[in-house]
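The chains shown are only part of the set, and none of them has been moved.
As written, the chains take the letters A and B, and residue 1 is the first residue of each chain.
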Amino acid sequence: MDIEQIKEVIQKFSDDRDWDKYHSPKNLVMALSGEVGELNEIFQWLTEEESNNLSSDGLQHTKEEVADIAIYLLRICMKLDINLEEVILEKMKKNEEKYPVDKVKGKFKKYTEL
Amino acid sequence: MDIEQIKEVIQKFSDDRDWDKYHSPKNLVMALSGEVGELNEIFQWLTEEESNNLSSDGLQHTKEEVADIAIYLLRICMKLDINLEEVILEKMKKNEEKYPVDKVKGKFKKYTEL
């Protein structure tokens, strides 16, 4: 199953419930922010190492939040007619130019240098 | 191009720069939150109607932020071995049970009822 088929599932879900009217991009951005908040709650007190080794409950919870975030992100793309795969690849090209390997290798640019 | 190919592009980008060491799931959740903040900044003063009719600058900026969010979300999936398509479909099934059409049609459950 690819992204287009997933979008159809999401569209049908919303159509069946007549929820399209709530789904302005502005509202969807807030809904997305809500889900990202829930993802933060899972990781907030974990060390970085613990975050790499989640309990099975933690991993299950993370999967659900990651799914919620992806669903709202796809919904935003649907409402604004954004081709997600395309914009990802375009952004990766930009990133490659912005962060040349020979300048940044092994050393993350801290915010002060961005 | 499908999600697997996109993941390879993202992995190569990180490998080339030796940035894997920064990409603990905890750190990636924060980076994701940062990008979602930028998406909020685009939409914060727009009316819902305006958010449906972005200027071409606004749409271009939105595409870049949506891409950034997707990239970090995929990175989290890569680090935690999460199959994104699978978890989206599982979550959509859960949502269908949680929000039965005959109970919620045309009327979004406000937070107090959730």
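Following the convention adopted for this analysis, contacts are C-beta pairs under 8 Å (C-beta built on N, C-alpha and C of every residue); 3 or more make two chains touch, one makes a residue touch a chain.
Values in this document were obtained by computation on a predicted structure and should not be read as measured data.
A.B. asks: All chains share one sequence and 2 are in place; how many are there in total?
C.D. replies: Counting every copy in the complex, the total comes to 4.
Keep this in mind: only the chains that are shown with their structure count from here on.
A.B. asks: Quick one: report the Å distance separating chain A from chain B, using the average Cα coordinate of each chain.
C.D. replies: Roughly 2 Å, centre to centre.
A.B. asks: Taking the complex as given, what residues does chain A use to touch chain B?
C.D. replies: Chain A residues touching chain B: 1-3, 6, 9-10, 13, 16-19, 22, 24-27, 29-30, 32-33, 36, 39-40, 42-43, 46-52, 54, 59, 62-64, 66-71, 73-74, 76-77, 79-80, 82, 84-85, 87-92, 94-96, 99, 101, 104-106, 108.
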